[in-house]
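Removed: one protein chain of the complex. Kept in place: all other protein chains.
Presenting chain A:
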Amino acid sequence: MSAVLSPAPPAADRAAAAGGARAVLALARFEARKLLSSAPVVLAFVVYIGWIGWRTRQSFAGYPALQDADRSTQAGPLLVGMAVLLSANLAVLRSRRHGTEDQFAVLVVPRGRRTAAHVLALLPVVLLTAGCVTGQFTWEALKPGAIGHGSPAELLAGPLTVLLFGAVGVLLARLLPVPSAAPLLSVCFLFVFVLGAFSFQGEGTRWLAPVVSEASTTPLPSDLIGRPAAWHALYLAGAALCVAFLAVLVSGARGLTVKAGVALTLALAVTGAVAQAGGDSPALTAARERATVTPEKEQTCVERAGSRYCAFPEWVPRTAQWATVVDRVRSLTGPAAHDRQLLVRQRIDARYGPAADSAIPPATRRDQVTVGTAWGGNRVPEFSTAVAAVLVAGSEAASDTMCDGRMVTVMWLSLSWQDDPVDALRRVRLDDSVSGAAIVLSPTDPLTMTEGQTDVVRRLLQRPLAGVAAKVRAHWAELTSPKVTTARVAELLGVAGPGKADSCA
């Protein structure tokens, strides 16, 4: 038996290769320092970090669903990416622009390795972006109202976009070595990816964009989101590395490692691109259908003060906040409603994915209140209104058609206990007004207030809470009887009535 052994590379070759690798790293460190201190990158980071601070302070009204918060980290890095594209491009073109090509061409580190150093120099800025993304997400996660789970793959999209854009800047400099190319490409990217001038239609093509944010006002449970985030991260990583290897290849480094790198990373990018375009699986579609049509099968319920709160598992910690609202509203009602056992059920329409914003029909079951998946801000008075409407009218479906003086009681119950009742009135109305007729938002179908009802509610909200509450308790039966007029309600509660009769038309 014989064995064929390939000869080991000579020691001199190994030493030269090691020296070359060290030189590439040293050059990458130098270029990274230059890149991080370049004006576009510094400016982009100042704006980006400022944007994070400004946005995250008030984002999600303080109650983020982390499965949405992870996506919200993806837009900011686009700005950094464009700055990196510009600066990396200029760094590669530096020798050509300032006539040092001839000098550097006869130095030991060849052009291909210099290009590799430019690519490696992108890593610190990518890591810094990752740090910003992590900081932004951690900020959201540390908010007391945070629920849910973020996806590491979603969090990777921003840094990988920066890497991709930087690598494109390096490749562009090698393919089209003119300083105007990168600014022009940046403008194109700005229009395509940021301003959305070109719409990526279809499941296959829209995921080719580096950032597919799919902003939604209705967070879905993590397992119903169905975004191919991991495949997209693979696609981005493959594309960025493929572009980087291509840049090294076109710079003259035609070694086997580089060619294999191009082939492998291209395969990764294609695999990611194909897999991410697969669309929703039948299992996901079925799960979304179940969560929409029969949420009770998916939810966890807890009892609080005689009422039952059913939520998708990630939202269970939030039931305490819902219960606070229910308790506050119920405490103002008459004795008949005091002991009513409400069922507060979280309902969503998940059938059209995370970007859809479908209306939820009112529940027909008596004493059932719908709550959405978003919370904080205007969602609180909206839920409060739904609770009050069910306590007054019996059910969401019944309150939907309410066009009488009960609306005054509903709105007073909903708003009077809040920190700034008149401001809450403004926020719960679609047109942000505190006078005239308006639509009142709720988790399901909206309610309507006439001009007269608005006037009476506003007058009541300006009165001391305890005094009005006593009258509400005293006249609860009449205040909640169908067909009671707004004028009569005003009279019972001791404020001036409306100028004209109710009209919901």
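Note that a residue touches a chain if its C-beta (ideal position, glycine included) is under 8 Å from a C-beta of that chain, and two chains touch if they have at least 3 such contacts; residues count from 1.
Keep in mind that, in the parts below, contacts and distances are computed from a predicted model.
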Choices "Dehydrogenase", "ABC transporter ATP-binding protein", "Heme exporter protein C" or "Sodium:proton antiporter" - which one is the UniProt name of the chain not shown: "ABC transporter ATP-binding protein"
In chain A, positions touching the absent partner: 13, 16, 19-20, 22-23, 25-27, 30, 94-95, 98-109, 114
